[in-house]
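With one protein chain held back, the other chains of the complex are shown just where they sit.
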């Protein structure tokens, strides 16, 4: 099978959309494709470390940081979330069906060489500092995305 | 005109997004393109039969099945839905403008040979059984999606 390239822009920070993005990314990586995922806006939440990271911030970014979920374990569903209950129930059903958790999917992605890129402009706007994100994430802007997308044969916006 | 291939991942179960997906799919099929639509997560709601289908289910999937809308006729809008009122009003305006209903768009898609594929993993997670979906739907996983997307020149995530 030929190696081809895929990119995904992960704009959404919903658990269900994040799962879909990583399932596609891992599937493609398993077929030897090069995969790059660009995390922008709420998608950055997926890459946050679960523990609070001390960082000097202006008041507004500090507030955003405090209000937005820290990492894959705390995301909600795009619908039927009911204050987190829906997300908990979905995780339970996924476990019953031996579907990997989002944390496991992220780890697998990194093991398979999927490139995880955080959008620097979104980092600025939400006030996230690089060390608030999990290890191994790269940082770049829209020009990098576009040059990767130009080489890819599948480009999705999730 | 050359026949080319298109794929759409229909993740959303909102009436408005479903309409957009089928309008694109039918437009492409009318231009002799091969079109495959992959329905994942809430997108599966679009393909459910309107009548209740008896099936043995564990409690959680049974609850999901009971809470999620059954079929194209019961979907809500992604915004301005107001408990279904918005969806009803939009359908009325569409009728005034002779725009096809979602049910009609699905029928046209099937007549034109658009392939409708339900994601098996999402079926498991939401606890849907194959005979809860309308006739003619195929079942497959992410590997099938990726091999179709590799052959297509337009791949969208809706």
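A and B label the chains in the order they appear, each numbered from 1.
The definition used in the following text is that a contact is a pair of C-beta atoms (placed from the backbone, for glycine too) under 8 Å apart; a residue touches a chain by one contact, two chains touch by 3 or more.
Since the structure is predicted, the reported quantities are computational estimates derived from the model, not experimental observations.
Participant: Which one, B:40, B:81, B:122 or B:155, makes contact with the chain that was left out?
Facilitator: Of these options, the touching residue for the absent chain is B:155.
Participant: Of the residues in subunit B, which ones touch the absent chain?
Facilitator: For subunit B, the residues touching the absent chain are 4, 16-17, 20, 23-24, 27-28, 31, 33, 78-80, 89-90, 92-94, 96-97, 99, 153-158.
Participant: For subunit A, which residues touch the unseen chain?
Facilitator: That gives, for subunit A, the contact residues 9, 11, 13, 40-42, 58, 60-61, 63-64, 67-68, 121, 124-127, 141-143, 145-146, 149-150, 155-157.
The rule is short, and it goes like this: only the chains that are shown with their structure count from here on.
Participant: Only C-alpha atoms count here: how many degrees separate subunit A from subunit B in terms of the superposing rotation, rounded to the nearest 5?
Facilitator: 120
Participant: Can you compute the centre-to-centre distance for subunit A and subunit B, using the mean CA position of each chain? Integer Å is fine.
Facilitator: 25
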